[in-house]
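Right, I'll just put the structure down here and ask away after.
Excerpt of the complex: some chains, original placement.
Chain lettering (A and B) follows the sequence in which the chains are written, and residue indices restart at 1 in each chain.
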Amino acid sequence: MKSLIVINPNSSQAVTDGIDASIEPLRSFGIPIRCLTLPEGPPGIESQLQADLTIAPMLDLARSQTDAAGYVIACFGDPGLYALRDQTKLPVIGIQEASVFTALTLGQRFGVIAILQPSIPRHLRAFGAMGVLDRLAGDRALGLGVKELLDRDKTLAAMIETGKKLRDTDGANVLIMGCAGMASYREPLQDATGLPVVEPCQAGVSMALGRIALNLSHSIRGGDDAG
Amino acid sequence: MKSLIVINPNSSQAVTDGIDASIEPLRSFGIPIRCLTLPEGPPGIESQLQADLTIAPMLDLARSQTDAAGYVIACFGDPGLYALRDQTKLPVIGIQEASVFTALTLGQRFGVIAILQPSIPRHLRAFGAMGVLDRLAGDRALGLGVKELLDRDKTLAAMIETGKKLRDTDGANVLIMGCAGMASYREPLQDATGLPVVEPCQAGVSMALGRIALNLSHSIRGGDDAG
(Lines give C-alpha, C1' and ligand atoms only; values in the text may rest on other atoms or scores of the structure.)
Protein backbone atom coordinates (compact mmCIF):
# COMPACT_ATOMS: atom_id res chain seq x y z
CA MET A 1 0.00 0.00 0.00
CA LYS A 2 1.28 3.42 -0.95
CA SER A 3 1.96 6.11 1.64
CA LEU A 4 1.35 9.79 2.11
CA ILE A 5 4.77 11.42 2.29
CA VAL A 6 5.08 14.42 4.61
CA ILE A 7 8.26 16.40 4.02
CA ASN A 8 9.60 18.71 6.67
CA PRO A 9 11.91 20.91 4.58
CA ASN A 10 14.08 21.87 7.51
CA SER A 11 16.71 19.63 9.02
CA SER A 12 15.36 19.45 12.58
CA GLN A 13 14.33 15.94 13.47
CA ALA A 14 12.57 17.35 16.53
CA VAL A 15 10.25 19.29 14.26
CA THR A 16 9.60 16.20 12.17
CA ASP A 17 8.83 14.29 15.36
CA GLY A 18 6.36 16.99 16.36
CA ILE A 19 4.70 16.74 12.96
CA ASP A 20 4.56 13.00 13.27
CA ALA A 21 2.86 13.22 16.64
CA SER A 22 0.40 15.87 15.47
CA ILE A 23 -1.06 13.70 12.75
CA GLU A 24 -1.52 10.65 14.99
CA PRO A 25 -5.34 11.05 15.04
CA LEU A 26 -5.38 10.72 11.25
CA ARG A 27 -3.61 7.36 11.14
CA SER A 28 -6.91 5.64 11.83
CA PHE A 29 -7.92 6.56 8.26
CA GLY A 30 -5.86 3.61 7.14
CA ILE A 31 -3.46 5.26 4.72
CA PRO A 32 0.18 4.97 5.84
CA ILE A 33 1.83 8.31 6.54
CA ARG A 34 5.59 8.77 6.55
CA CYS A 35 7.19 11.99 7.82
CA LEU A 36 10.62 12.85 6.42
CA THR A 37 13.26 15.36 7.41
CA LEU A 38 15.19 17.22 4.70
CA PRO A 39 18.84 16.89 5.74
CA GLU A 40 19.92 19.63 3.30
CA GLY A 41 17.48 22.14 4.83
CA PRO A 42 18.42 24.73 7.45
CA PRO A 43 17.58 24.02 11.11
CA GLY A 44 14.62 26.39 10.69
CA ILE A 45 13.30 28.40 7.74
CA GLU A 46 13.29 32.08 8.54
CA SER A 47 13.43 33.83 5.18
CA GLN A 48 12.35 33.51 1.57
CA LEU A 49 16.01 32.92 0.77
CA GLN A 50 16.15 29.88 3.02
CA ALA A 51 12.78 28.66 1.82
CA ASP A 52 13.73 28.87 -1.85
CA LEU A 53 17.00 27.02 -1.31
CA THR A 54 15.17 24.00 0.11
CA ILE A 55 13.27 23.44 -3.11
CA ALA A 56 15.91 21.60 -5.12
CA PRO A 57 16.76 18.99 -2.44
CA MET A 58 13.09 18.69 -1.48
CA LEU A 59 12.21 17.80 -5.07
CA ASP A 60 14.92 15.16 -5.07
CA LEU A 61 13.71 13.69 -1.80
CA ALA A 62 10.16 13.60 -3.08
CA ARG A 63 11.17 11.95 -6.35
CA SER A 64 12.97 9.17 -4.54
CA GLN A 65 9.89 8.08 -2.55
CA THR A 66 8.75 5.32 -4.83
CA ASP A 67 5.83 4.34 -2.64
CA ALA A 68 4.31 7.82 -2.60
CA ALA A 69 0.54 8.17 -2.89
CA GLY A 70 0.75 11.93 -2.36
CA TYR A 71 2.79 14.64 -0.64
CA VAL A 72 2.45 17.26 2.05
CA ILE A 73 5.03 20.05 2.23
CA ALA A 74 5.20 20.71 5.95
CA CYS A 75 6.54 24.24 6.21
CA PHE A 76 4.30 27.27 6.70
CA GLY A 77 5.23 29.09 3.51
CA ASP A 78 4.70 26.10 1.21
CA PRO A 79 8.18 26.25 -0.41
CA GLY A 80 8.27 24.43 -3.72
CA LEU A 81 4.55 23.68 -3.73
CA TYR A 82 4.05 24.44 -7.41
CA ALA A 83 7.43 23.03 -8.40
CA LEU A 84 6.48 19.70 -6.86
CA ARG A 85 3.13 19.87 -8.64
CA ASP A 86 5.07 20.31 -11.87
CA GLN A 87 7.12 17.23 -11.00
CA THR A 88 4.34 14.82 -10.08
CA LYS A 89 0.71 14.12 -10.92
CA LEU A 90 0.07 12.83 -7.38
CA PRO A 91 -1.81 15.04 -4.90
CA VAL A 92 0.43 17.71 -3.35
CA ILE A 93 -0.77 19.86 -0.46
CA GLY A 94 1.00 22.73 1.27
CA ILE A 95 0.28 23.15 4.95
CA GLN A 96 -0.12 26.90 4.61
CA GLU A 97 -2.84 26.71 1.98
CA ALA A 98 -4.47 23.79 3.82
CA SER A 99 -4.59 25.67 7.10
CA VAL A 100 -6.12 28.72 5.46
CA PHE A 101 -8.80 26.81 3.59
CA THR A 102 -9.57 24.87 6.76
CA ALA A 103 -9.84 28.03 8.83
CA LEU A 104 -12.23 29.56 6.31
CA THR A 105 -14.86 27.00 7.30
CA LEU A 106 -14.39 27.65 11.02
CA GLY A 107 -14.71 31.42 11.33
CA GLN A 108 -15.36 34.46 9.17
CA ARG A 109 -11.98 36.12 9.77
CA PHE A 110 -8.78 34.21 10.46
CA GLY A 111 -5.84 35.35 12.50
CA VAL A 112 -2.32 34.03 12.01
CA ILE A 113 0.24 33.58 14.74
CA ALA A 114 3.61 34.05 13.09
CA ILE A 115 6.72 32.84 14.85
CA LEU A 116 8.92 35.64 13.49
CA GLN A 117 8.05 39.17 12.40
CA PRO A 118 9.84 39.05 9.01
CA SER A 119 7.67 36.14 7.92
CA ILE A 120 4.58 38.30 7.78
CA PRO A 121 5.17 39.92 4.37
CA ARG A 122 5.78 36.42 2.99
CA HIS A 123 2.47 35.27 4.45
CA LEU A 124 0.68 38.25 2.96
CA ARG A 125 2.06 37.55 -0.50
CA ALA A 126 0.84 33.97 -0.18
CA PHE A 127 -2.61 35.02 1.04
CA GLY A 128 -2.80 37.48 -1.87
CA ALA A 129 -1.90 34.74 -4.33
CA MET A 130 -4.59 32.56 -2.70
CA GLY A 131 -7.08 35.43 -3.05
CA VAL A 132 -8.20 35.29 0.59
CA LEU A 133 -7.13 38.67 1.98
CA ASP A 134 -10.75 39.75 2.53
CA ARG A 135 -10.99 37.05 5.17
CA LEU A 136 -7.76 37.90 7.01
CA ALA A 137 -8.21 39.51 10.42
CA GLY A 138 -4.52 39.93 11.13
CA ASP A 139 -1.10 38.32 11.22
CA ARG A 140 0.96 38.92 14.33
CA ALA A 141 4.34 37.65 15.47
CA LEU A 142 5.09 36.13 18.86
CA GLY A 143 7.89 38.59 19.49
CA LEU A 144 10.14 35.98 21.04
CA GLY A 145 13.83 35.45 20.40
CA VAL A 146 15.19 32.09 19.26
CA LYS A 147 16.20 31.17 22.78
CA GLU A 148 12.82 31.96 24.29
CA LEU A 149 11.16 29.80 21.65
CA LEU A 150 12.85 26.82 23.26
CA ASP A 151 11.00 27.54 26.50
CA ARG A 152 7.65 25.84 26.24
CA ASP A 153 5.93 27.93 28.88
CA LYS A 154 7.09 31.25 27.47
CA THR A 155 6.09 30.16 23.98
CA LEU A 156 2.63 29.08 25.04
CA ALA A 157 2.12 32.29 26.97
CA ALA A 158 3.16 34.34 23.94
CA MET A 159 0.86 32.31 21.70
CA ILE A 160 -2.09 32.92 23.98
CA GLU A 161 -1.33 36.61 24.25
CA THR A 162 -0.96 36.91 20.48
CA GLY A 163 -4.13 34.91 19.91
CA LYS A 164 -6.10 37.17 22.21
CA LYS A 165 -4.83 40.25 20.37
CA LEU A 166 -5.89 38.72 17.08
CA ARG A 167 -9.30 38.00 18.60
CA ASP A 168 -9.89 41.26 20.45
CA THR A 169 -8.04 43.87 18.40
CA ASP A 170 -8.24 42.36 14.93
CA GLY A 171 -11.54 40.50 15.15
CA ALA A 172 -10.34 36.99 14.40
CA ASN A 173 -12.88 34.18 14.88
CA VAL A 174 -10.40 31.40 14.19
CA LEU A 175 -6.64 31.12 14.65
CA ILE A 176 -3.93 29.52 12.53
CA MET A 177 -0.61 28.49 14.04
CA GLY A 178 1.92 29.76 11.50
CA CYS A 179 4.43 27.00 12.01
CA ALA A 180 4.92 23.24 11.86
CA GLY A 181 5.55 20.82 14.67
CA MET A 182 3.89 22.66 17.54
CA ALA A 183 0.57 20.84 17.60
CA SER A 184 0.82 20.22 21.31
CA TYR A 185 0.02 23.90 21.83
CA ARG A 186 -3.23 23.65 19.91
CA GLU A 187 -5.53 22.53 22.69
CA PRO A 188 -4.32 24.91 25.42
CA LEU A 189 -4.40 27.78 22.93
CA GLN A 190 -7.94 26.85 21.99
CA ASP A 191 -9.01 26.66 25.61
CA ALA A 192 -7.42 29.98 26.50
CA THR A 193 -8.84 31.95 23.61
CA GLY A 194 -12.17 30.19 23.12
CA LEU A 195 -11.44 30.13 19.39
CA PRO A 196 -10.91 27.15 17.11
CA VAL A 197 -7.22 26.73 16.32
CA VAL A 198 -5.93 25.21 13.10
CA GLU A 199 -2.64 23.33 13.27
CA PRO A 200 -1.30 23.39 9.69
CA CYS A 201 0.20 19.90 9.52
CA GLN A 202 -3.03 18.36 10.75
CA ALA A 203 -4.93 20.42 8.19
CA GLY A 204 -2.56 19.48 5.38
CA VAL A 205 -2.45 15.77 6.11
CA SER A 206 -6.21 15.60 6.57
CA MET A 207 -6.71 17.26 3.20
CA ALA A 208 -4.16 15.08 1.44
CA LEU A 209 -5.68 11.84 2.75
CA GLY A 210 -9.02 12.81 1.29
CA ARG A 211 -7.44 13.51 -2.09
CA ILE A 212 -5.73 10.15 -2.13
CA ALA A 213 -8.93 8.33 -1.23
CA LEU A 214 -10.88 10.22 -3.88
CA ASN A 215 -8.15 9.95 -6.52
CA LEU A 216 -8.33 13.72 -6.92
CA SER A 217 -5.27 15.63 -8.01
CA HIS A 218 -4.19 18.85 -9.71
CA SER A 219 -3.29 17.00 -12.86
CA ILE A 220 -5.31 14.35 -14.65
CA ARG A 221 -3.18 11.23 -14.94
CA GLY A 222 -3.28 10.24 -18.56
CA GLY A 223 -5.27 13.31 -19.62
CA ASP A 224 -3.76 15.90 -21.91
CA ASP A 225 -3.33 19.10 -19.96
CA ALA A 226 -5.48 21.76 -21.57
CA GLY A 227 -5.89 24.08 -18.59
CA MET B 1 -19.18 4.84 17.47
CA LYS B 2 -20.67 8.12 16.34
CA SER B 3 -21.45 8.83 12.70
CA LEU B 4 -21.06 11.61 10.22
CA ILE B 5 -24.56 12.65 9.21
CA VAL B 6 -25.00 13.80 5.60
CA ILE B 7 -28.31 15.55 5.02
CA ASN B 8 -29.74 15.89 1.54
CA PRO B 9 -32.22 18.73 2.08
CA ASN B 10 -34.39 17.74 -0.85
CA SER B 11 -36.86 14.88 -0.78
CA SER B 12 -35.43 12.82 -3.63
CA GLN B 13 -34.18 9.48 -2.40
CA ALA B 14 -32.45 9.01 -5.75
CA VAL B 15 -30.29 12.03 -5.03
CA THR B 16 -29.50 10.70 -1.57
CA ASP B 17 -28.56 7.37 -3.11
CA GLY B 18 -26.24 9.17 -5.52
CA ILE B 19 -24.63 10.97 -2.61
CA ASP B 20 -24.26 7.73 -0.75
CA ALA B 21 -22.53 6.11 -3.70
CA SER B 22 -20.24 9.10 -4.25
CA ILE B 23 -18.70 8.93 -0.82
CA GLU B 24 -18.03 5.20 -0.94
CA PRO B 25 -14.24 5.70 -1.29
CA LEU B 26 -14.25 7.57 2.03
CA ARG B 27 -15.82 4.78 4.06
CA SER B 28 -12.41 3.17 4.41
CA PHE B 29 -11.52 5.99 6.80
CA GLY B 30 -13.43 4.09 9.46
CA ILE B 31 -15.95 6.68 10.55
CA PRO B 32 -19.55 5.61 9.86
CA ILE B 33 -21.38 7.86 7.41
CA ARG B 34 -25.17 8.00 7.21
CA CYS B 35 -26.92 9.85 4.35
CA LEU B 36 -30.42 11.15 5.09
CA THR B 37 -33.19 12.51 2.91
CA LEU B 38 -35.27 15.45 4.13
CA PRO B 39 -38.88 14.39 3.52
CA GLU B 40 -40.15 17.95 3.99
CA GLY B 41 -37.82 19.29 1.27
CA PRO B 42 -38.88 19.88 -2.34
CA PRO B 43 -37.93 17.27 -4.98
CA GLY B 44 -35.14 19.63 -6.03
CA ILE B 45 -33.98 23.02 -4.75
CA GLU B 46 -34.16 25.59 -7.50
CA SER B 47 -34.47 28.94 -5.72
CA GLN B 48 -33.42 30.77 -2.59
CA LEU B 49 -37.06 30.54 -1.53
CA GLN B 50 -37.00 26.76 -1.64
CA ALA B 51 -33.58 26.63 -0.03
CA ASP B 52 -34.60 28.83 2.89
CA LEU B 53 -37.74 26.82 3.56
CA THR B 54 -35.72 23.64 4.07
CA ILE B 55 -33.84 25.11 7.00
CA ALA B 56 -36.39 24.58 9.76
CA PRO B 57 -37.04 20.88 9.04
CA MET B 58 -33.36 20.28 8.34
CA LEU B 59 -32.48 21.64 11.77
CA ASP B 60 -35.04 19.32 13.34
CA LEU B 61 -33.71 16.34 11.44
CA ALA B 62 -30.16 17.19 12.50
CA ARG B 63 -31.14 17.61 16.13
CA SER B 64 -32.74 14.19 16.25
CA GLN B 65 -29.58 12.37 15.17
CA THR B 66 -28.31 11.45 18.60
CA ASP B 67 -25.30 9.57 17.29
CA ALA B 68 -23.97 12.50 15.27
CA ALA B 69 -20.24 13.17 15.25
CA GLY B 70 -20.66 15.94 12.68
CA TYR B 71 -22.82 17.07 9.77
CA VAL B 72 -22.60 17.72 6.05
CA ILE B 73 -25.34 19.75 4.37
CA ALA B 74 -25.48 18.19 0.95
CA CYS B 75 -27.01 20.86 -1.24
CA PHE B 76 -24.95 23.21 -3.41
CA GLY B 77 -26.02 26.45 -1.81
CA ASP B 78 -25.37 25.34 1.78
CA PRO B 79 -28.87 26.18 3.10
CA GLY B 80 -28.92 26.55 6.85
CA LEU B 81 -25.16 26.16 7.20
CA TYR B 82 -24.77 28.89 9.81
CA ALA B 83 -28.07 28.10 11.49
CA LEU B 84 -26.91 24.54 12.09
CA ARG B 85 -23.60 25.88 13.39
CA ASP B 86 -25.60 27.96 15.84
CA GLN B 87 -27.48 24.83 16.92
CA THR B 88 -24.55 22.48 17.46
CA LYS B 89 -20.91 22.60 18.48
CA LEU B 90 -20.12 19.58 16.30
CA PRO B 91 -18.34 20.09 12.96
CA VAL B 92 -20.70 21.27 10.21
CA ILE B 93 -19.57 21.47 6.59
CA GLY B 94 -21.50 22.74 3.58
CA ILE B 95 -20.72 21.05 0.30
CA GLN B 96 -20.53 24.34 -1.56
CA GLU B 97 -17.86 25.82 0.67
CA ALA B 98 -16.04 22.48 0.78
CA SER B 99 -15.97 22.18 -2.99
CA VAL B 100 -14.64 25.70 -3.40
CA PHE B 101 -11.89 25.33 -0.82
CA THR B 102 -10.95 21.99 -2.35
CA ALA B 103 -10.83 23.43 -5.84
CA LEU B 104 -8.59 26.25 -4.69
CA THR B 105 -5.78 23.74 -4.09
CA LEU B 106 -6.23 22.14 -7.51
CA GLY B 107 -6.12 25.08 -9.92
CA GLN B 108 -5.69 28.83 -9.87
CA ARG B 109 -9.15 29.66 -11.24
CA PHE B 110 -12.22 27.53 -10.66
CA GLY B 111 -15.20 27.14 -12.95
CA VAL B 112 -18.64 26.13 -11.73
CA ILE B 113 -21.13 24.06 -13.68
CA ALA B 114 -24.55 25.19 -12.51
CA ILE B 115 -27.55 23.03 -13.24
CA LEU B 116 -29.93 25.98 -13.66
CA GLN B 117 -29.27 29.55 -14.78
CA PRO B 118 -31.14 31.27 -11.89
CA SER B 119 -28.82 29.62 -9.36
CA ILE B 120 -25.85 31.65 -10.53
CA PRO B 121 -26.58 34.87 -8.63
CA ARG B 122 -27.02 32.74 -5.49
CA HIS B 123 -23.63 31.16 -6.11
CA LEU B 124 -22.02 34.55 -6.61
CA ARG B 125 -23.44 35.85 -3.33
CA ALA B 126 -22.00 32.82 -1.60
CA PHE B 127 -18.59 33.18 -3.25
CA GLY B 128 -18.59 36.85 -2.25
CA ALA B 129 -19.38 35.95 1.35
CA MET B 130 -16.54 33.40 1.18
CA GLY B 131 -14.23 36.09 -0.21
CA VAL B 132 -13.03 33.98 -3.15
CA LEU B 133 -14.27 35.90 -6.19
CA ASP B 134 -10.72 36.68 -7.32
CA ARG B 135 -10.27 32.97 -7.96
CA LEU B 136 -13.52 32.45 -9.90
CA ALA B 137 -13.09 31.87 -13.63
CA GLY B 138 -16.80 31.59 -14.39
CA ASP B 139 -20.12 30.04 -13.47
CA ARG B 140 -22.17 28.65 -16.36
CA ALA B 141 -25.45 26.77 -16.51
CA LEU B 142 -26.04 23.55 -18.43
CA GLY B 143 -28.95 25.04 -20.30
CA LEU B 144 -31.03 21.88 -20.06
CA GLY B 145 -34.69 21.59 -19.18
CA VAL B 146 -35.86 19.41 -16.30
CA LYS B 147 -36.76 16.60 -18.67
CA GLU B 148 -33.42 16.59 -20.43
CA LEU B 149 -31.68 16.40 -17.06
CA LEU B 150 -33.17 12.93 -16.66
CA ASP B 151 -31.31 11.82 -19.76
CA ARG B 152 -27.86 10.77 -18.65
CA ASP B 153 -26.20 11.09 -22.05
CA LYS B 154 -27.59 14.55 -22.73
CA THR B 155 -26.60 15.67 -19.26
CA LEU B 156 -23.06 14.40 -19.59
CA ALA B 157 -22.70 15.97 -23.01
CA ALA B 158 -23.91 19.31 -21.65
CA MET B 159 -21.54 19.04 -18.69
CA ILE B 160 -18.60 18.42 -20.98
CA GLU B 161 -19.56 21.28 -23.28
CA THR B 162 -20.01 23.62 -20.32
CA GLY B 163 -16.75 22.46 -18.77
CA LYS B 164 -14.87 23.15 -21.98
CA LYS B 165 -16.34 26.65 -22.20
CA LEU B 166 -15.26 27.31 -18.63
CA ARG B 167 -11.79 26.06 -19.55
CA ASP B 168 -11.34 27.73 -22.92
CA THR B 169 -13.37 30.93 -22.67
CA ASP B 170 -13.17 31.67 -18.95
CA GLY B 171 -9.75 30.21 -18.15
CA ALA B 172 -10.76 27.65 -15.52
CA ASN B 173 -8.05 25.22 -14.37
CA VAL B 174 -10.38 23.18 -12.18
CA LEU B 175 -14.11 22.49 -12.33
CA ILE B 176 -16.76 22.20 -9.63
CA MET B 177 -19.99 20.33 -10.24
CA GLY B 178 -22.63 22.66 -8.82
CA CYS B 179 -24.98 19.95 -7.63
CA ALA B 180 -25.25 16.93 -5.37
CA GLY B 181 -25.69 13.31 -6.28
CA MET B 182 -24.09 13.30 -9.73
CA ALA B 183 -20.67 11.95 -8.81
CA SER B 184 -20.82 9.32 -11.52
CA TYR B 185 -20.21 12.11 -14.05
CA ARG B 186 -17.00 13.17 -12.39
CA GLU B 187 -14.60 10.81 -14.08
CA PRO B 188 -15.89 11.15 -17.66
CA LEU B 189 -16.01 14.93 -17.23
CA GLN B 190 -12.44 14.90 -16.00
CA ASP B 191 -11.29 12.76 -18.89
CA ALA B 192 -13.06 14.88 -21.48
CA THR B 193 -11.82 18.23 -20.24
CA GLY B 194 -8.41 17.25 -18.90
CA LEU B 195 -9.18 19.26 -15.78
CA PRO B 196 -9.57 18.08 -12.18
CA VAL B 197 -13.24 17.97 -11.24
CA VAL B 198 -14.50 18.47 -7.70
CA GLU B 199 -17.68 16.64 -6.71
CA PRO B 200 -19.08 18.64 -3.77
CA CYS B 201 -20.38 15.80 -1.62
CA GLN B 202 -17.05 14.01 -1.82
CA ALA B 203 -15.32 17.27 -0.92
CA GLY B 204 -17.67 17.94 1.97
CA VAL B 205 -17.54 14.48 3.47
CA SER B 206 -13.77 14.29 3.12
CA MET B 207 -13.43 17.59 4.93
CA ALA B 208 -15.88 16.65 7.68
CA LEU B 209 -14.17 13.34 8.40
CA GLY B 210 -10.91 15.16 8.99
CA ARG B 211 -12.57 17.55 11.39
CA ILE B 212 -14.10 14.71 13.38
CA ALA B 213 -10.79 12.88 13.62
CA LEU B 214 -9.00 16.06 14.71
CA ASN B 215 -11.75 17.18 17.07
CA LEU B 216 -11.80 20.51 15.26
CA SER B 217 -15.00 22.52 15.11
CA HIS B 218 -16.27 26.09 14.71
CA SER B 219 -17.13 26.30 18.38
CA ILE B 220 -15.00 25.26 21.31
CA ARG B 221 -16.94 22.76 23.39
CA GLY B 222 -16.87 24.05 26.88
CA GLY B 223 -15.09 27.30 25.95
CA ASP B 224 -16.78 30.64 26.42
CA ASP B 225 -17.39 32.13 22.97
CA ALA B 226 -15.46 35.35 22.77
CA GLY B 227 -15.05 35.58 18.99
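One rule holds in what follows: contacts are C-beta pairs under 8 Å (C-beta built on N, C-alpha and C of every residue); 3 or more make two chains touch, one makes a residue touch a chain.
Keep in mind that what you see is a predicted model, and the values were worked out from it rather than measured.
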{"item": "Number of identical chains forming the whole complex, with 2 shown", "value": "6"}
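Definition applied: only the chains that are shown with their structure count from here on.
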{"item": "Distance from subunit B to subunit A - Cα centre to Cα centre, in angstrom", "value": "25"}
{"item": "Residues on subunit A engaged by subunit B in the complex (per definition of touch)", "value": "25-26, 28-30, 93, 97-98, 101-102, 104-107, 130-135, 167-168, 172-174, 190-191, 193-196, 198, 202-203, 206-207, 209-211, 213-220, 222-227"}
